[in-house]
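A single protein chain has been omitted from the complex, and every remaining protein chain is retained in its original position.
Every chain is named by a letter (A and B) in the order it is written, and numbering of its residues begins at 1.
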Amino acid sequence: MMLSKGVVQRGAFWLLRLTCYAVVAATAFILFDITAKGLPHLSWGFITQAPRDRMSHGGIFPAIVGTIYLVLLTVGLAFPLGIAAAIYLAEYARNTRLTRTIRLAIANLAGVPSVVFGLFGLGIFVLFLNFGTSLLASAFTLALMILPVMITACEEALRTVPQSFREGALALGATKWHAIRTSVLPYALPGMLTGSILSVSRVAGETAPVLLTGAALSAAVPGSVFDQVMVLPYHLFILSTNMYPAKVYLPIAYATALVLLIVVLGLNLAAVAVRYIVRRRHSF
Amino acid sequence: MTATADEASPRAHSVGAQSTGRYLKERLIRLGFVAAGVSSIVIVGLIFLFLLKDGLPFLADYSVWSFLGGLSWAPVSSVPKFGLVPILSGTLAVTAIAIVLAMPVSVGAALYLSEVAHPREREIVKPFIEVLAGIPSVVMGFFGYVVLGQAVKAVFHAEVEHNALTGGLVLALMAIPTIVTVSEDAMRSVPRQFREASLALGASRWETAWRVVLPASASGVTAATMLGLGRAVGETMAMLMCTGNAPAIPTSLLQPVRTMTATIASEMGEVAYGSPHYHALFMVGVILFLVTLLINSAARKVIGRFQFKGQ
Partner (left out) sequence: MAQAIETPGRPDAPGFPFLAGLAGRDPDPEAKDAIKIRVIDLHFFYGRNHALKGITLDIPEHKVTALIGPSGCGKSTFIRCLNRMNDVIEGSRMTGKILLDGEDIALPAADVVNLRRKVGMVFQKANPFPKSIFENVAYGLRVNGIRGKARLAEMIERSLRRAALWDEVKDDLRKPGTSLSGGQQQRLCIARALAVEPEVVLMDEPSSALDPIATAKIEDLIHSLKELYTIVIVTHNMQQAARVSDFTGFFYLGELVEEGPTQKLFTKPVRKQTEDYITGRFG
């Protein structure tokens, strides 16, 4: 018995619909689970206090501060190099072998696993350059890790600036760099902001590189860049591997996961918002 | 228009004669930017170099074959063994499970978004997929550790909560956004004229999607899967938390395993600098670096072919 085409189509489309909404449902479930079990334990005290009694009580303040320091330092290191490389690719580079190799290197860099970056950071920053296990070593390591993201976002932002802006400046006798500095960069900056925020959210959520280069169980807020640092993802990791008794640790772990989720997703949302506002305002 | 005060008047420069100061400055600036670009090549080279620098000393005490072919990873036993096979098989096991689960779901979802869904539906679904992509790996690992582990144990009657299947499930969830997004892009860029030709021959929309759009976007879907694969192989924290951390060759999916990434992350903290164990972990890093490099190069080659075909 042959089914009519209409019936087959309806069945097939429902199957596809199912797979699509299964993904949506899984995402929703994860968010719901973490929010439902983490929210009850979330409080102002939780965010502003330090952990006590081997993390079974208290809050996550040092981890939050550590994350903030790490993020700022990382982006501070990555942004200048990233924007410079992006300017090269968007404004100066021609389709030469060198340029193609650079793009290849960036693409390869983007694919290197985070733990391998951790090993590299360990080898070069912690040991070879003698930074020791420190905030600085982690920041340098993570800066290299997010470099591809930064470069890609900045290059894209530069490319959306119309060619006529550059040509207008050059036609008036400006040097190339002057033209870029005055007629291109200011308009690309908001787009680069999006890229930076996305990088920040990525850094905030990374654990493995920090594990190998800077993290410690210490409850203290780092006083100098050479101190070890505690970050939110690592805090969550430690909690979840030391879960006895579960009744005590599980709520804290959930609350920590919730905070991390809010930070990272909030940053992603901010990046999308910036991109939206930029597109609306600067419709070239 | 000019940068410095003493060059304030445009007339100060005769047309045709380059002011050497300005010219030199521009050259230097350009060189600076070139250096910034080249730095990415330098960094990749440095990574490989430093991995080898701290990894190769391993081969002073142990043979390559004992590493690559060794069936036992027991770094802290009385006779330390550094065989790659157990942890390599751990990576293979969870990655295979992840791709087998993720691919059909992702391709189905991508096909739905590309060929069936209303634009308004896409506006609602795509943010969910972006959110899934944005969840940090440690949070996914936490979720797998606490929730999925219990589910797997209950449903499949596993002995332990944290095993290859649990890890594979979490990994699948993490790979799905990548595969869906890239596949959907590939499907949407199948030219409209193919769809119209198919409809004009009396095919239904489903037949068009299955017989024309999907085959035409096959290389894009392949590339998407390979990118997902690359991401899966490199995943650390979720694997560390969900796979049970037993470096043993699995004989069933419900057994605990350990991936190469988790091995590095969990053992590096307890290792003495300069010891064979230390060097062995760097060697594992070398392998990881090369494997992900290979996968991503292959993916890019496939993408290159797909973009060319679309002309």
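In the analysis below, a contact is a pair of C-beta atoms (placed from the backbone, for glycine too) under 8 Å apart; a residue touches a chain by one contact, two chains touch by 3 or more.
For clarity, every value in this text was computed on a predicted model and none was experimentally measured.
**Student:** Looking at B:K81, B:H162 or B:R195, which makes contact with the chain not pictured?
**Tutor:** B:R195
**Student:** In the whole complex, not just what's shown, which of B:S204, B:T225 or B:N245 touches the removed chain?
**Tutor:** Considering all chains, including the one not shown, the answer is B:S204.
**Student:** Among B:L52, B:V160, B:V212 or B:A246, single out the residue that touches the unshown chain.
**Tutor:** With B:L52, B:V160, B:V212 or B:A246 as choices, the missing chain is touched by B:V212.
**Student:** So that we can see where the missing chain sits, which residues of chain B does it touch?
**Tutor:** Output for chain B: 191, 193-204, 207, 211-212, 215-216, 309.
Definition applied: only the chains that are shown with their structure count from here on.
**Student:** Suppose each chain is reduced to the average of its Cα coordinates; what separation in Å results between chain A and chain B?
**Tutor:** Here the centre of chain B sits 15 Å away from the centre of chain A.
**Student:** Going by the contact rule set out above, which residues of chain A touch chain B in the complex?
**Tutor:** 5-6, 8-9, 12-13, 15-24, 26-28, 30-31, 33-34, 81, 84-85, 87-89, 91-93, 98-99, 101-102, 105-120, 122-124, 127-128, 144, 147-148, 151, 172-178, 201, 204-208, 211-212, 233-234, 236-237, 240-241, 250, 253, 257, 260-261, 264-265, 268
**Student:** Which residues, counting only chain B, touch chain A once they are in their complex?
**Tutor:** Spelled out, the residues of chain B in touch with chain A are 1, 3, 10, 22, 25-26, 29-30, 32-34, 36-41, 43-44, 46-47, 50-51, 53-54, 104-106, 108-109, 111-113, 116-117, 125, 128-132, 134-143, 145-147, 173, 176, 180, 204-207, 210, 230, 233-237, 240-241, 261, 264-265, 268-269, 273, 281-282, 285, 288-289, 292-293, 295-297, 300.
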